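As you look at this complex, bear in mind that one protein chain is not there, while each of the others sits in place.
Up next is subunit A:
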Amino acid sequence: MTDRDMIVCRCEEVTYGELVDTAGQFACNSRELKLRTRAGMGYCGGRTCRSLVDAIALAATERDVTQITLKYQPPVRPVHFGDLGAIPND
């Protein structure tokens, strides 16, 4: 196995080759790289691959120190649909 075939985002099965090519072709930031490849958009919310996707995008773009590169969205943990509508009890 080479680096190119190596899976970076396990949830969405995105390879290193796909990420590097996309970043190279569009000189995109992490957010755009995520949207183009779906890396970091799966079940775990990017918990495992976030820093790797970031590193690939940073090769072509500058870091903005005031902006978290891959935005966090609620829910930050997997939740059942049924539980999302819970009513405060405390």
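Couple of notes before you dig in:
The rule we apply is simple: contacts are C-beta pairs under 8 Å (C-beta built on N, C-alpha and C of every residue); 3 or more make two chains touch, one makes a residue touch a chain; residues count from 1.
Please note the rule applied: contacts and distances are computed from a predicted model.
The listed choices are "Peptide/nickel transport system permease protein", "M48 family metallopeptidase", "NAD(P)/FAD-dependent oxidoreductase" or "Acyl carrier protein"; the UniProt protein name belonging to the chain that is not shown reads "NAD(P)/FAD-dependent oxidoreductase".
The chain not shown here touches subunit A at positions 1-3, 5-8, 10, 16, 20, 47-49, 51-52, 55-56, 59, 63, 65-69, 71-77, 79, 83, 86-90.
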